[in-house]
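A short write-up of the structure that comes next.
What you see is the complex with one protein chain gone and the rest in place.
This part shows chain A:
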Amino acid sequence: MAFVKKEITHARPAPLSERSVIGWMHKHLFSSFYNSILTIVTLYIIYITTKGLWVWGIADAVWIAESRRECFDISIDGACWAGVIAWMDNIFYGRYPKDELWRVNVGILLLIVWMLPLWLPRVKGKIFIAITLISFYPFLANYIFLGGESSFFSQFMVSAAIVSFVVIMLNAIIGVIQGQSISTFIATRLGSSLKSEKSQRNLNLALLIITFIIAFLWQQSWVLGEVPWTKWGGLFLTLVISGIGIATALPGGIILALGRRSKLPVIKVLSTTFIEVFRSVPLITVLFMATTMFPLFLPEGFVLNKLAQVIIAVCLFNAAYMAETVRGGLQTIPKGQYEGAHTIGLGYWGTMGLIVMPQALKNMIPNIVGNFISILKGTTLVSIIGLFDILGMLSSVSRDLSWIGLHKEPLLFGAMIFFILCALMSKYSRHLEAKLSTNRKT
């Protein structure tokens, strides 16, 4: 019964049914008689619903009108988008003064441009970008959005933000063109006069100080009228609250999760209590507590505005949720990874920061982004305690005398905005997962 193979079997392409569109349809949509019927019925249901939506939302809709009355006169069955268009500025910016809207745009644009180099592979010094973004941008944004008199400290931080922004932009441009960081670029341009690392560092420091002084003098001439937070609203306010919530949730969650797994009993008990208390209470309760009870705990005469209280509440609440997500991620890391790290001499922070956290966070990307999405959606609850975020603004449309009773259209518009924002986030998370995956075989 001996058998010895003599020729090699060559690989052949897969049969047509696996590769063509018709093959795919045959396999997935019309594989049997009942499946074919199911497909046709489903298509018919989709047709009916989208047709209704199409006729109401687009075909019969009114785009230009002065009031809801006028909308009805033109088309009784169509959507009245004119109302949404008339309220567009309010939906995006709340009651922020019309002449100052550019400040909101500039602030958000600065944030985007600041982060942009993080995605450019040739740019060096990404940690610097992230650190300055977290430590200086909030002050710059605060000044741009709020305006008014600014303290010396705020001026100092604003100047630091300007300097970092300029450095990051130059660094990004040089990085894209030359593939170098800005300091090596300066050093190579000046050539042999700067041999030692120390003189190079001194030069960089001197350049930084000079730009800082220029920036400081320059920003002193800025005059921005004060826009109190009560005028903030719409999508802008939603993004401010959820943006801060998102930015603090992950670091806060990491600290709490590590605290909960700590071997030190005091830290462990404190973290666990914090997490469990916040997780056992709905966000709306936390918000009410923050605005009514929080001031009781503050020293006499120290008044925090409602927005700050809400932001603190959102941050604490979401950090507690994120902590459990991160803890789940930490549990996916096998014990061997800790032991491997210990045997090369890494201590607790080295093991956590270099070995365990990067892997745990990577495993947790879908959950973390899911958390971010729920933070964004969850902030709409602030409309209940009287802040005019996007939901507050959308429901205000129906109380405008000209557009009285107009509910459906603004809410549908809001739903579309949320859908776009959330879809972008989850799309990016899937991209990130694919990019960071190291298990693939080449």
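In this section, a contact is a pair of C-beta atoms (placed from the backbone, for glycine too) under 8 Å apart; a residue touches a chain by one contact, two chains touch by 3 or more; residues count from 1.
Convention: contacts and distances are computed from a predicted model.
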Which listed name, "NADH dehydrogenase subunit L", "Copper-containing nitrite reductase", "Aspartate carbamoyltransferase" or "General L-amino acid transport system ATP-binding protein", is the one UniProt assigns to the chain that has been left out? "General L-amino acid transport system ATP-binding protein"
Who touches the missing chain here, A:308, A:354, A:384 or A:416? A:354
For review purposes, identify every residue of chain A that touches the missing chain, sorted by number. 336-337, 339-347, 350, 354-355, 358-359, 362, 436, 438-442
